[in-house]
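Here the complex is missing one protein chain, while the rest keep their positions.
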Amino acid sequence: MKRFALLAAILLLFTCLFGLPAFADEPVKADAKAAVTETKSDAKATDAKATDASVKETAPEAAATTEAVATDAAAAAETAAPEPPKVDTGDTAFVILSAALVMLMTPGLALFYGGMVRKKNVLSTIMHSFIAIGLVSVLWVLYGYSLAFGPDINGLIGSLSWAGFNSVGADPNPDYAATLPHNVFAMFQLMFAIITVALISGAFAERMKFSAFLLFSALWVSLIYFPLAHWVWGVGGWLRTLGALDFAGGTVVHISSGVSGLVLAIMLGKRRGLGTTPMPPHQLPMTVLGAGLLWFGWFGFNAGSALGANGLAGSAFVTTNTAAAAAAMAWIFAEWIRQGKPTVLGAASGAVAGLVVITPAAGFVTPMSSIIMGVLAGIICYIAVVLKPRLGYDDALDAFGIHGVGGTFGAIATGIFATTSVNSLGADGLLYGGDLLTKQLIATGATYAFAAVGTFIIYQIVNAIFKARVSAEDEETGLDISQHGEEGYPDFVVHGGISSFSFVESSATAKSPAKEMVHGH
Amino acid sequence: MKRFALLAAILLLFTCLFGLPAFADEPVKADAKAAVTETKSDAKATDAKATDASVKETAPEAAATTEAVATDAAAAAETAAPEPPKVDTGDTAFVILSAALVMLMTPGLALFYGGMVRKKNVLSTIMHSFIAIGLVSVLWVLYGYSLAFGPDINGLIGSLSWAGFNSVGADPNPDYAATLPHNVFAMFQLMFAIITVALISGAFAERMKFSAFLLFSALWVSLIYFPLAHWVWGVGGWLRTLGALDFAGGTVVHISSGVSGLVLAIMLGKRRGLGTTPMPPHQLPMTVLGAGLLWFGWFGFNAGSALGANGLAGSAFVTTNTAAAAAAMAWIFAEWIRQGKPTVLGAASGAVAGLVVITPAAGFVTPMSSIIMGVLAGIICYIAVVLKPRLGYDDALDAFGIHGVGGTFGAIATGIFATTSVNSLGADGLLYGGDLLTKQLIATGATYAFAAVGTFIIYQIVNAIFKARVSAEDEETGLDISQHGEEGYPDFVVHGGISSFSFVESSATAKSPAKEMVHGH
Partner (left out) sequence: MKRFALLAAILLLFTCLFGLPAFADEPVKADAKAAVTETKSDAKATDAKATDASVKETAPEAAATTEAVATDAAAAAETAAPEPPKVDTGDTAFVILSAALVMLMTPGLALFYGGMVRKKNVLSTIMHSFIAIGLVSVLWVLYGYSLAFGPDINGLIGSLSWAGFNSVGADPNPDYAATLPHNVFAMFQLMFAIITVALISGAFAERMKFSAFLLFSALWVSLIYFPLAHWVWGVGGWLRTLGALDFAGGTVVHISSGVSGLVLAIMLGKRRGLGTTPMPPHQLPMTVLGAGLLWFGWFGFNAGSALGANGLAGSAFVTTNTAAAAAAMAWIFAEWIRQGKPTVLGAASGAVAGLVVITPAAGFVTPMSSIIMGVLAGIICYIAVVLKPRLGYDDALDAFGIHGVGGTFGAIATGIFATTSVNSLGADGLLYGGDLLTKQLIATGATYAFAAVGTFIIYQIVNAIFKARVSAEDEETGLDISQHGEEGYPDFVVHGGISSFSFVESSATAKSPAKEMVHGH
C-alpha cells in the first residue's frame, strides 16, 4: 500500500510525458464525409504505390496493401484515371472483426494459464492477462501506436506525432493498409501488443506482486514492445528494411515475450516447494477452453495479418489451422511414446505451440510445409518443456518453452520453408534457393538481445521500487488472497467463515485445525 | 405447477394476439433473384435520401445509412444515373457477424452474473440470460420487430404490418440501412432486445421464481422495450425526432434495464441473510470469462451500430475498447486506494462499466474523450456499488449500479463530449458549443419514467398471478434445486445420494447430519 502512491505517480508521469501532448492537437476526424474529402490523399496513394514497388522484397506486411493497390491500379487503368486509396468494406469488415478475435485471445490466455496454476493463484493469474487489456489499450492510444507505427526516427522508433491517435482516423494510411480506415489498422495492431504483455506472465505466475507486475508491464510494453514493433513492422524500421519476414508476429510477439519471460523467471527464482510439492494444473477444462479461444482468435491474428479478405488471408488460414492441428497430434504422440499416455494438457499445449511456430510463416508457406512445421513444433516444444526441470529455472507455465522456443523455431523455419510461389511479396527460403535464412537469424538474434537486456534492466528498476516477489507467507497463502483479497471458488471449500482456506490447503498449512473444520459445524 | 397452465395460456394468448396475423400474409421473400427485382425499391431509395438529408441532425442512427447512400449518390453522379439501394457484401458481412457477436454477449452475461451468485443459485442465474435468448427471439419474429421498427404510429409505436417478419427480407430497407438486407438489420436489432432483458435479471438474482421471471420478461420486453426502441431508433419515433443521440443503446438498453432492475429489487426485497451472511461470488473465473465475452461481443454492439464496415465503425471500435480499458484501470485504482487491494471482480466490473458508458457515445466522441469517459465510468460506478448497502435495496449483481448509473452518465457525457468532427451526422456537445445536453436529459428522463412506471405495473400483474418471490425455504435451498431440480456441481459435494446439498450448506442448514455425510459411506 505504501508504494501504491509511487506506482500511481509513475503511471501518471507516463501519461503526462507521452500522453498529454495528445490533448493539445485537434483530435481525429472519423468523418462520415470521408468519400468527399478523400481526394487529398491522392498524392499519398501514388507515393505508396511507388514505395511498395521499391520495397517489394523487404516489406512483407505490405503484401495485402500492395495487392489492394494493384487491384485499384488495374481498375483505374480500365477507366484511365488514377484512383485514391479507398476503404474497401470487405477488407474493413475482415480486419475489424479480426481485431475482435485477437482481443478475445487475451481472455483466452487468461483461462489457458489460469487453469494451469494452483487453485489459490487462479485469480491472480487471470488478472495478469485481463488487466493487460486495460493497461496496454490506454497506453496505446496515448503514445504507443505513435511510437510503434508513427513517422520513423532513424529506423529505431516512431515519433510522437500520432500520440492520442492524432491523425489516426477514418482515412486510410496507404503506408500500412490502403483499403482500411487508419483507425482500424491501429486497433488491429493494439491487440498484438496486449497479448504479448499477457504472454510473459506465464513465466512468473504464482509469485510476482501485482503492483510490480503492473509497473513492469507498463515499462516493458513502452520500452521493449513499441520499439521492437517499429523495427519489424513500422515503415522505416531497420528489421523491416533488412528484409526479415515476420508475417504475424513471431519475433515481435513470441520471441520477445518468451525471452523476457525466461529472464524474469530466472531473476524471480523458483516457486516455493517446486520439485517437492506437486503442483498439478488445478482445472484443465479451463485450460482447454482457453486453448480453444486462442485457436479461434489466432485466425484473426494470422489471417487478419493479410490486412484484407483475400487469397493470402485464406492461405494464412490454411497454414495456421493445419500447423496447430499437426502440432497437437505430434505432441500427444510424443508423450504417448515417452510417458505412456497422451494428455489433454499436451494436446492443448501442442496446439498453441503449432500456432506459435506458424505465426511468422503463415502467409509465406504451403499447406504441406505447415504440416511439417506443425509436427516439428509439437516435438520441439514438448522436448523444451520436458527438459525445463533440468535447466534449473522455473518458467511456471512455459512462456519460454512454448513462445520463446516455438517463436525461434518458427522464425528459422520461415527462412527455410518460405516460398514466393505462395506470396510473391515474400521471399524464398533455404528450400527454395533463397538467402532469407540469414536475415531471419539476424532478426531473431536482435530480438533476443534487446528483449533480454531490456527486461533485465526493467526488472532491476521494478524490484528496487516494489520488491518484485511476494513474501514467503503471501506465496504460501496464495496470490488471490494476498494480492487481491479474493478467492476463486469460495463456495467449494470447507470452512467456518467467509475468508477461508480450502480443505486441502488448510490441512497442509495447518493454519486452521482440520479437525475443527470437518466436525465443527 | 398449478399456475403453469396459466403461464402457458398467457404466452399462448400473446402469440395469438400478435403472432397469428403473421401467418396470414405471404412470408418474406429472401429471393436469390434480388438483383433482378431491386428496381422496385428505386423510388423508396430516393425518398430515403431526401429524408436523411432533412433529419441530418436528428437521426444519428441513420449515419451509416446516409453515408452509404451518399457514397451511392457519388457513384451515381459519376455515371449520371440514380442507383437503387444495393446490398454491399462488406457491410453485410460486418453486420451479420456483429449480430453474432452481440448474441454471444448474452451467454457471456450468463457467466458474468452466474459467477457472482452463490453456488446454489448458479444455474437459475445462468438460465435467466440463456432463456431470454429463446423467449425474446420468438417474440421478436412474431411481433417485436414490427412494434419497434415497423411503420410509425404517432411517434409512439410501430404498427403490426411487419409481424412474422412479413416484408422483412433480402431487399434493403433504406430507412434503416441501405446497404444491408433488411433481415440482417432486423436480426442485429434483436440481439439488443435479448440482452436488455437479460441485464435486468442481475437485480433480482437468487430470489425470483422462474415462472414469474418468464412472464415478467415477456411482458416487459413487449410493453417497455419494443416501444422504447421505437421512440429512440424507429423512423418517426419521438426521441429520434427530438434529436437525442444514442449510438448503440445507452438509454434503450442500459438505462431501461438498470432502472427496471432497481424497481424490481426494491419490490422483491432483499435476499434472506444479506448483511449477516457473507455472499461472496462463488466462481470469479467464470465472471471474468463472462466479462471477456461481453467485451468481445461489445465490438459488435457498438462498432456494428455503424451498420457498415467503415471509418465510423473503426472510430466506435476505438472508443469502445479504450473506454473499457480506462474504466477497468480506474476501478481497480479506486479500490486500491479505498480498500487497499485491487480486485479481479473490480477489473471485470470496471470494464463493463466503461463499455456501458461509452455505448451511447461510441460513434460521436474522440479517442481522448473516451479515456476521460472511461476513467470517470470506473470511478462513478465503483462509488455507486460501494454506496449501495447504505441505500437499503438489494440490487444483487448491480444491474442498476452499473447499467443504470453507467447508462445515465453515458447519456449525459454524450451531451458533453460529442463532436461533429468525429461524426458529421452527430451533434456538438457542451464542450463543443452545442445544445445537445438538454436533449440527452430529456431522453434520459423519459426513459427513467417509462421504465420505472412500466416495471412497477408489470410487477404487480406478475406478482398477483405467481407471487414473484420464492418461498423462504426455496430460497434457503437454492433456486437451482427449487426452481429447476438441478445442481451446478453435484460431483463436487460430499453426499450420500444423488440429490444432495453441498458440505457447507448442509452444515449451515443442518438438513442432513454432517456426521453421517462425512462418515456414512
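When the chains are written out, they are named A and B in that same order, and each has its own residue count from 1.
The rule is simple: a residue touches a chain if its C-beta (ideal position, glycine included) is under 8 Å from a C-beta of that chain, and two chains touch if they have at least 3 such contacts.
Everything numeric in this text was worked out from a predicted model, so none of it was measured.
**Student:** Which one, B:84, B:107 or B:478, makes contact with the chain that was left out?
**Tutor:** Considering the complete complex, B:107 is the one touching the chain left out.
**Student:** Among A:214, A:329 or A:358, which one is in touch with the chain left out?
**Tutor:** Of the listed residues, the one touching the omitted chain is A:329.
**Student:** Of B:160, B:253, B:286 or B:358, which sits in contact with the chain we cannot see?
**Tutor:** Counting the whole complex, the residue in contact with the absent chain is B:286.
**Student:** Have a look at A:109, A:184, A:221 or A:293 and name the one touching the chain we're not showing.
**Tutor:** A:293
**Student:** Residue by residue, what part of chain A touches the chain that was omitted?
**Tutor:** On the chain A side, contact with the omitted chain comes from 63-64, 66-67, 70-71, 74, 88-91, 93-94, 97-98, 101, 118-119, 179, 278, 280-285, 288-289, 291-293, 295-296, 299-300, 303, 308-315, 317-318, 321-322, 324-326, 328-329, 332-333, 336-337, 339-345, 347-348, 350-351, 366-371, 419, 421-425, 489, 492, 502-504, 507-508, 510, 514-515, 518.
**Student:** Considering the whole complex, not just the chains shown, which residues of chain B touch the missing one?
**Tutor:** 1, 4, 8, 22-23, 26-36, 87-94, 96-97, 99-100, 103-104, 106-108, 110-111, 114, 122-124, 126-127, 130-131, 133-138, 141-142, 164-165, 168-171, 180-184, 186-187, 190, 210, 283, 286, 289, 480, 483-495, 497-498, 518-519, 521
Convention: only the chains that are shown with their structure count from here on.
**Student:** Measuring from the mean C-alpha position of chain A to the mean C-alpha position of chain B, what distance in angstrom results?
**Tutor:** Taking the average C-alpha coordinate of chain A and of chain B, the gap between them is 31 Å.
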